[in-house]
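Reading through the C-alpha cells given below for one structure.
Of the protein chains in this complex, all but one are displayed in their positions.
To keep things simple, chains are lettered A and B as they appear, and every chain counts its residues starting from 1.
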Amino acid sequence: MATQHSRAAARFMISPSVLLLLGWMLIPLGMTIYFSLLRYNLLMPGEHPFVGWENYSYFLSDPAFKTALINTLLLVVGVLIITVVGGVLLGLLLDQAMWGQGIVRILVIAPFFVMPTVSALVWKNMFMNPVNGLFAYAAKFLGLQPYDFLSQAPLMSIIGIVSWQWLPFATLILLTAMQSLDQEQLEAAEMDGAGPFSRFFYITVPHLSRAVTVVILIQTIFLLSIFAEILVTTNGGPGNASTNLTYLVYAESLLRFDVGTGSAGGVVAIVLANIVAIFLMRMIGKNLDA
Amino acid sequence: MGRITLDKVTKSFGEVQVIPPLDLTIDEGEFVVFVGPSGCGKSTLLRLIAGLEDITSGQIRIDRQDATHVPPAKRGLAMVFQSYALYPHMSVRKNIAFPLKMAKMDPAERDRRVDYAAKVLNLTDYMDRRPGQLSGGQRQRVAIGRAIVREPAAFLFDEPLSNLDAALRVNMRLEISELHNTLKTTMIYVTHDQVEAMTMADKIVVLHAGRIEQVGSPLELYHTPRNTFVAGFIGSPKMNLIEGPEAEKHDAHTIGIRPEHLDTSAESGLWEGRVGVSEHLGSDTFFHVHDTGLAEMLTVRASGEVALRHGDKIFLTPQMDKLHRFDAQGLRIA
Partner (left out) sequence: MARMISSRRKAVNTAIAWSVGLLIFFPILWTVLTSFKTEAQAIADPPIWFNFHWTLENYVTVQERSNYFRHFWNSVVISVGSTLIGLAIAVPAAWAMAFVPGKRTKDLLMWMLSTKMLPPVGVLVPIYLLFQKVGLLDTQIGLIIVLTLINLPIIVWMLYTYFREIPVDILEAARMDGAGLKDEVISVLLPMAVPGMASTVLLNIILAWNEAFWTLNLTAAKAAPLTAFIASYSSPEGLFYAKLSAASTMAIAPILIMGWFSQKQLVRGLTFGAVK
C-alpha cells in the first residue's frame, strides 16, 4: 500500500512530534550539562566561571550523595519487592471465582488514581501521626506506645506509602497477564499429570515472567523520580534520612540555589536512569515484533 | 467493459522481484481464477490490478485505457477481501451504500441499488445490523453486495471463501458462480484451492513463484497440463508422476497418470503392488499402492464398491491414451 506519495506525507505527519521531542530532550539536556560545568549560584550574581569537574567532585564527594544513593536504592528495591510479591498474590486472589469480582478489582486499583500529594498527606496525618493518627489509636487500643513513623523510620514509612500507591499497578498488570494465560495450556498440563503446584511453577510463572519484568522496569523508572511523597511528608529528613537523589538535586538547585551543583546532580541522575532505561527499551523493543 | 490487459508487468519489493515480467489478457465477462500455492504471487498480482500496489514496470490497461497510474478508486474495479473488510461501525445498509456515497450518487438511486443488491443476496432482513452481529456467510454476502452495487467493470476476489467452513464454502461457490451468470461481469478470483478454480473458472491462470505456468480452461489444464507443476497441481487426488526406467520406456523423463486413469484388477496388470491406506468417500475409493517396483507410491481412484483391505495384493494398468509425458525440464512432450 505504501506508495512514494504516502511516504512523503507520512514523514510530514511524524515530524512535529519528532521535532518537539528532540527539542525537549536536547535543549534542556545541553543546558544541564553546560551548567554543571560552571560555578553558578543564583544567590551570587555576576560571572559564572567555567570550573570543569568541580561541581561533580563536590556533588559526588558530598556525604549526602552517598546517603541519597543508598536511599534511592532502598526505596526502589523495597517498593519493587513489596509490589511484585503483593501483586502476584493479589493477582492470584482476584483471578479466582468469587462474587463481586468487578467491585473488588475497583477497590484494589483505586490507590493508583490518588494523586501523590494526597496519598502522602493522608498517610502522614491521618494514619501515621503519633498523636491523632489511626495507627496511634490502634497502638493505644492494644496497650502499646504510639510510634512516630515519619521521624523514627522515615524511609520505611515512605516505602510503605509508595508501595500502597504502586501495588495496584503491579496487581492490575499481573492479573491481566494471568487472565491471558491460555486455559487449554493448563488443562493440557493437567492431562500430562501436573499437580496444582507444578502447574503454577511450570506454566503460570514462566507466563508471568514477562509481565513481572515489565512491572519492574516501568516502576523503576517512576520510583527513581519519587519526589512529591518526600516533599510532603519529611522534606527529606530528619537530616538526610529520607532524601533520595531526586530530592537532593531539587534541594541543591531550588532550595540552596546552587545551579552548578544541582545540574551536576541532574546529570548523575540521568546517567543512572539510562542504565535502567536500556534494559526497559530492550524489553519493549522485543515485544514490538510480536 | 471489463477487458483487462497486463503488459510486461513486474513487481519488486526492494531487491526481491516477486513478479517477473508477465503478460496476461482477461476478456470481458470472463471468470478468471488465479491459482497457485501460497506465496506464488497471486494475491500480489490481484493487488497490482486493483491498484493497491504500484507496479514496478510495465503497463496495466483496463478497457484499452492505460490504468497503470490510476488510483484504485478510479479504476472502476470492486474488490472482495479475504477478511471481508467490512466497516465495523456501519450497518449492513451503510456498508453496501458506502461506495455509492463516495461516488456522490443521488440518494434515490443509491437506495434502489442497495435494495436490489440486498434482495439478490438475501440480506434484506439484516440491513440494520452491524457486521459483528452477522455470521461468516452473511458477512461474505455483505462484502459482495458492497462490490456489486457499484456495477464495476470487474470484480476482484481475494480468497473470499477461505474463512468459511466447508459446507458454506460449497454454497458460496455456487452463489458466486450464479452471480457471474446473472451479471456477466468480468471476475478475477484468487484462490489456493484448485477445486474452487476447476469448478468456477472459465479460465484458470496457474501461478508459481510469480510466473504464469499455464493459462487455459479447466479441462485444458486437466487434459493437457503444460508441465509437471501444472500436472501435479490441477486435479484431485494428485496425478501420479513417475520417473526412471518406467518413464524411459515412453521416451520421457517423467510420465504422469491420473489416479482415475489407472485400471485395477485382482489378477493381472502392468504393475503389481500392495494396498496401503484406503480412503472411502462412498462414491469413490482412493487406494494408496506400495511395493510396485516403482520409486513412487501410486494413488488409484476406484469405484466405491471395490473392497480391498490393507495389505491386499492389487494389479494396476494405466490407460495408455491418458498417459502424460514430460521432458527433463518438466515440459510436456506432445
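The rule is short, and it goes like this: a contact is a pair of C-beta atoms (placed from the backbone, for glycine too) under 8 Å apart; a residue touches a chain by one contact, two chains touch by 3 or more.
Keep in mind that what you see is a predicted model, and the values were worked out from it rather than measured.
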| field | Among B:Met79, B:Ala197 or B:Val300, residue touching the chain not depicted | value | B:Met79
| field | Residue touching the undisplayed chain, where the options are A:Leu60, A:Leu73 or A:Val122 | value | A:Val122
| field | Positions on subunit A contacted by the hidden chain, ascending | value | 1-2, 6-7, 9-11, 13-14, 16-18, 20-21, 24-25, 27-29, 31-32, 35, 90, 93-94, 96-101, 103-119, 121-127, 129, 132, 134, 137, 140-141, 164, 167-169, 172-173, 176-177, 180, 183, 210-211, 214, 218, 221, 224-225, 227-228, 231-233, 245-246, 249-250, 253-254, 259, 262-263, 265-267, 269-270, 272-274, 276-277, 280-281, 283-285, 287-288
| note | Residues of subunit B touching the missing chain are 50, 52, 71-74, 77-79, 81-83, 85-90, 98-99, 102-103, 146, 150
